[in-house]
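Below are the structure tokens for one structure; questions will follow.
A single protein chain has been omitted; all remaining protein chains appear in their positions.
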Amino acid sequence: MTDQIREQMSALLDGELAPGELGLLVRRMERDAELRRAFGNYVLAGESMRAPGGITASPGFATRVSAALDDGEVVPNATPARAPRAAARFKRPLAGVAVAAGAALAAVLLVRPGTDGGSLMVQRAAPPAMAGVPMPGGASPTPAQTQRLVGFLVAHGQYASPIGRRNAWSNALAADPGINVVYEAAEKR
Amino acid sequence: MVRLSVILAAGTLVLAAPLADAAPPTARQWLERMTESLATLDYDGLFIHRFSSQSETMRIVHRVEDGRSVERLVSLDGSGREIVRTAEEVHFYMPDRRVVLVEPRTDAGSLLKALPAPGAKLDALYTLELREGHRLLGRDVRVVDVRPRDGYRYGYRLWLDAATAMPLRSEVMDGEARTVEAIHFTKLEVGEGVDRRALQPGVDATGFQWVRAARRPELRVAGAGWMPRRMPPGFRLVASRSQPVPGMPMRMQHLIFSDGFASVSVFIEPAPPKGPAPPESASVGSANAYSTQVQGHVVTAVGEVPAETVREIAISVAPVDAEASPAAAAPVPVDR
Partner (left out) sequence: MKTMANFPPSDGSTDGHEPRDGHERQASGVEQSDLELVRRVQRGERGAFDLLVLRYQHKVVKLVARLLRDPAEAEDVAQEAFVKAYRAINSFRGDSAFYTWLYRIAVNTARNTMASRQRRPLDYEADLNESEQSAVESRMRHGDTPEAAALSEEIHRTVNGAIEALPEDLRTAIILREVEGLSYEEIAEAMECPVGTVRSRIFRAREAIDRSLKPLLD
């Protein structure tokens, strides 16, 4: 029986587990430290074969991570939700003006006047929070505010020099605003 | 292995070989070559884009087809987002939202004419310096330092491939010589052999929602009613467009200014009836934006310039009488 579970663990490592087998295996491994230890060694064997003598995590690493997740009561950010530290990308937030920018982008970013932008938008979870250097200034921008900037950057990029456009559009791609489709009267393909 | 393979096909590379006894090219000439190369060469590369303490791996593919640039910029770090500029349109793919945003392409006219060209006036605004560089990607490079003479613009350091003038590395620097943003190529292929298929989006957009403007925006001459009363030295209006906003009975103005190297866009839109909002600023990498309210409109200036520059531009924008405006007296006509 134990052998069967361990063989499943080996198949899991290779991504060759049958779909039904995963649930039970995960639960068994959750309860059994010895299984986890063995799984860790299966992983280590592969790493060692590919990069002999290379840097690897120390034996207690995974246990420490698990403990950190337990201790700090770390909880995944809920979906939908707004993570507070998307601000690392911005010094100060844009105004809470909900009118959109850029021709087609406006259709996506637009919030109809007179309505509360927040309630119309379905937000998705923000990218991983960025720690590090604290930013001066006020609160983080909302996804709507970030969206505005992205729209502007794309429209602006068409007219910038090639280097400027590359920078502007790279920033637009990276800004990861969690764009939400608010206004849907656009043609579908 | 990181590598740079350069295949120079006849007619692809526009750079003229210098005569044996001609003076070596100046920094400005290197910049001009760089601008030309970026616009006229076909290339496919991978680069790291760094700003604040973030980094993102990206791929850029560029081809010239029928005298126009087509290009594709892809984020490789998991979001799957990409921007594809075809002959007619700009598509912004967002697989995470199953949306494609479409903007008509408006940089009409010939390839080189559309570029902010480092012209004679550049010397008044920037000092240019040429240095030797260590090799990058196995190639000889020349380093061009573009240092602003005032605080209204950023500095650049560009590592140009000695053979093609392509920027293998570029950094944007602020007034304290800190790097604000950097692009480092880790792989770059230049010349013929860039597959057209590499310009196809990597996203399968079946079932995505395509969002586009209702009407094609028109390019027209300045004097459409709003202009900055004061511009930082060196910036000139290079284009202006007025765009309808789908579903709304209002139009947005988009003015584009350039000092020959950096450019700034000004967007003007009617304010929502919510009430006045305080002025705000934002920045991402080397791009800064400033928004403010002027007479019932929201004015936003965006550009790869310092925050002070966009702020000054935005707060000086005001409605002007087309006849009385000095700017209208010397507009820059633009093609459709």
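In this document, chain identifiers A and B correspond to the written order of the chains, with residue numbering beginning at 1 in each.
Keep in mind that, in the parts below, contacts are C-beta pairs under 8 Å (C-beta built on N, C-alpha and C of every residue); 3 or more make two chains touch, one makes a residue touch a chain.
Computed from a predicted structure; not experimentally measured.
S.K.: To test your reading of the contact rule: which positions on chain A touch the chain that is missing from view?
M.R.: Given the touch definition above, chain A has residues 6-7, 10-17, 19, 22-23, 26-27, 29-30, 36-59, 61-62, 64-66, 68-69, 72, 74-79, 81, 83, 124-133 touching the missing chain.
S.K.: In the whole complex, what residues of chain B lie against the chain that is missing from view?
M.R.: Where chain B meets the chain not shown: residues 1-2, 46, 48, 52-57, 59, 74, 76-80, 95-96, 184, 186, 200, 202-203.
The rule is short, and it goes like this: only the chains that are shown with their structure count from here on.
S.K.: From the mean C-alpha coordinate of chain A to that of chain B, what's the distance rounded to whole Å?
M.R.: Those two chain centres are 28 Å apart.
S.K.: For the complex, give me every residue of chain A touching chain B.
M.R.: 88-108, 110-111, 113-114, 124, 130, 132-133, 141, 145, 148-149, 152-156, 158-164, 166-176, 178-181, 183-189
S.K.: Enumerate the contact residues on chain B facing chain A in the complex.
M.R.: 35, 38-39, 49, 51-54, 56, 58, 60, 73, 75, 79, 81-83, 85, 90, 92, 94, 96-97, 99, 101-107, 115-116, 156, 158, 167, 170, 172, 181, 183, 205, 208-213, 217, 238-239, 243-248, 252, 254, 256, 258, 261-263, 265, 267, 269-274, 277-287, 289, 291, 293, 298, 300, 302-304, 307
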